[in-house]
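One structure below.
Left out: one protein chain. Kept in place: all the others.
Labels A and B are assigned to the chains in the order they are written; within every chain, residues are numbered from 1.
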Amino acid sequence: MIRFTNASVVYPGGLKALSGVDLTIEDGEFVVIVGLSGAGKSTLLRSVNGLVPVTGSVTVNGAEVVGASKSEIRAIRTDIGMIFQTFNLVGRATVMANVLMGRLSMVPRWRSMLGLWPAEDRELALQALERVGIVEKAYVRASDLSGGQQQRVGIARALAQDPKIILADEPVASLDPVTSHMVMRDLQRINRELGITTIINLHFLDLARAYGKRLIGLRDGQVVYDGDIADVNDDDFREIYGRAITPDDLLEGAAT
Amino acid sequence: MNRPIAPTAPRVIRWVVTTAIVVPFVWAALGLDVSLDRLVEAPGAIWSRVASMFPPDWGDISEILGKVLESVNVAWVGTIIGATLSLPLGYLAATNISPRWVTGPVRGLLSAIRAFPELVLAIMFIPAFGLGPFAATLAIGLHSIGTLGKLTSEVLEGTDAGPVEAIASAGGTKLQQLRFGVSPQAMPNIIAYWLYRFEINIRASAVLGVIGAGGVGDLLIGRLRFREWEKAGAVLIITVAVVLIIDFASSAIRRRIITGHSGTGRVSKALSLLVRPRAT
Partner (left out) sequence: MTSLAQRPLAPTQSRQFTRPILAAIGVAAVASVAFSIPLLWGALIGLALFAGLALADISRATIDAIVLASVGAAAAWWFDSVLDGRSAAIELLISLRAGLGWLVVGATVGAILVLRRPTVNPVAVPVTAVSAYLATALMSASGASVGVLADLEARQLREGILQVLGAPFHLVIGLSVVAVALAIVFGYLAQSAAVPGVVGSALFTLVAYNLVGFSVAEIVAETSRVGDLAREFWPPQWTWPKTIGSEPTNVIIEPMIETLQIAVIGATVGCLLAIPLAFFASRPTTPTEPTYVAARWILSVLRTIPDLFWAALFASAVGFGALAGALAMIMFSLVIMAKLFSETIDSIDAGPLEAARTSGARYTQVIQYGAFPQVLPTYVAYALYIFELNIRASVVIGVVGAGGIGRLLDEQRTFFQWDRVMAIVIVIFAAVIVIELFSIWVRRRLL
C-alpha cells in the first residue's frame, strides 16, 4: 500500500510542484495519472521512491520515505521498479547487462563489481525478458533495438527486481501508436498476472481509458480527480485540463 | 518600400579580426630579426638538405630499429602510467560524479601538469633519475596524466544520466551507479583516447632523445651534428615508417572500439570468415 499524507514537493529554486496531496493506493491496483505538462505527474511518481525532495508523509508498505536514511531509501527502492519515458538504457551494453541492473541491490557487491552474476539472477533476468517477449535479443546491444523493444527491456529491467510496485513515467511517449498499445498491454498483463501495483503517467486520454482502472487527475500539483476511469465525463476532463478535450489529447487523434 | 541599410557590425568585426591577426604577425615578423635574403634562400637550402639525405645510408639499420623500439617502449609505458593514474583522477574531476570541492582542486592539478611540456619535465627529472629512458618515461607518463585526466573527465561528463537514474531508482549504490551506469558508456571512448595518446607519446618520446633521454631523437641529432646526411635520412625514414604503421593500426582499433559493433571491423570480419558455419 502506498499512502500520501499532505505530501508536498518544493524544488530547489522554490517551485512548488506538489502541494498537500492525500492519496491511498492499494496493493495490486492499476492507476493512471493524467494532467497537463508541468502539472506534477512525474513529481508525484518520483516522490514514491524518494527521487525528489518530498515533505509531509509518503509511506510505501508502511515504510516512511520522507526523512529516510540512504540505506532505508535503498531498501524501499529495491521493491519498486521504475520505467522511464526515454528508457534510460546503456546503449553500449547488451540487453542482458541492462536487465541485470535491476538485480544490483540484491547481489553481493563484489560479485556485481566483477560482473560475476549468480546463476539465479541470470535466470530471473531471462524470465523477465521472456515475459516481455524479447528473450531472443538477450545478447544484442541495447542500442541496436527499436524503440518499442528498448522500452520492453526497460520493463524487463524493472521486472528483474521482482518488485511489488512499478512506476512508469510516460512509458509510451517516445513510441508510435501501434507499439504504444503493445507496451501498454504488456504492463496491463504484468499487473494482472503478477499482481504488481502499477502507477502510470500518461499523456493520452484514450490510452488511459483503454487500459486504466483508476484515474488520478493532477492540476498545478493538486489532485483534482480521483476515481474509476469508467465514470470520467467531459466536465472532469475540463477540470483536469482547464479546457475541453481536443484530438491532440488522443493517441489516435494525434496520430492522424 | 524602404530597403534596409546593410548593417555595419559584420564589417567592423571583420576589421577587428583582421587587425588582431595582422598586428601580432607584423610584430613577430619584425621582432624575429630574420634578414630577407635568408628567407629567400630558405626553400633552396631546405631542398638541398633533403636531397642530400638521398639515397639514405642503411648501414646501421639494426641500431636505428633498436632506438625506434626504445622510443616506442618509452611511449607505451608512459601511456600505461598515464592511463592508470588518470582514470581515478578523471572520475574525481568530473562534475557530474564528484562534489565541487573535489573537482576544483583536481582540475587545477591536472591543468598545472599539462602546462609543462614533456621535455621540460624530463629536464627536471634528470638530477633525480639521470639521463636515460627512465626519466623520459616518467616525463611522458606525468604529462599524459594531465591530458588524459582532462579528456576522461570530459567523456564522463558527456555521459547520459538516464541509466544512472534507473540504477538509483532500483536501489543501486553510488558505486554501482558508476560501475553500471557511467563506465559502460564512457570506457570505449576513454580507451580510444589512451590509444590516441599513445600515438602522440611516440612522437614525444622520439623527441626526448635529443636531450639524451633515450630513443631515436638522440640518433637523429647526432647524425645531423656530424653532417652524416645519408645516415640521418635513414633515421628519418625508419621513424616515419614505424610511426605510420602504428598510427594506422591504432586508428583502426580506435574506430573499432568506438563503434563497438563486433563483426563490422575488418579484423573481426576476417575472423568470422575463418570459422566455418556450424553444420546443423
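Here is the rule we go by: a contact is a pair of C-beta atoms (placed from the backbone, for glycine too) under 8 Å apart; a residue touches a chain by one contact, two chains touch by 3 or more.
Since the structure is predicted, the reported quantities are computational estimates derived from the model, not experimental observations.
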item	value
Which displayed chains the hidden chain touches across the whole complex	A, B
Option from B:Val12, B:Val120, B:Ala161 or B:Ile258 whose C-beta touches the chain left out	B:Val120
Among B:Val155, B:Leu178, B:Val207 or B:Ala234, residue touching the chain not depicted	B:Val207
Interface with the unshown chain - residue positions in chain A	126, 130-133, 135-139
Contact set of chain B toward the excluded chain (per top definition)	21, 24-25, 27-29, 31-34, 38-39, 41-42, 45-46, 48-50, 62-63, 65-67, 69-70, 72-74, 76-77, 80, 111, 115-117, 119-120, 123-124, 126-129, 132-134, 136-138, 203-204, 206-207, 210-211, 214, 217, 220-221, 224, 236, 239-240, 243-244, 247-248, 253, 256, 262-263, 265, 267-268, 271-279
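The rule we apply is simple: only the chains that are shown with their structure count from here on.
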item	value
Length of the line joining the C-alpha centres of chain A and chain B, rounded to whole Å	46
Complex contacts: residues of chain B adjacent to chain A	160, 162-163, 165-173, 175-176, 179-181, 184-185, 188, 260-261
Contact footprint of chain B on chain A as seen in their complex	49, 51, 74-78, 80-82, 84, 86-93, 97, 101-102, 104-105, 109, 112-113, 141, 144, 154, 157-158, 161, 167
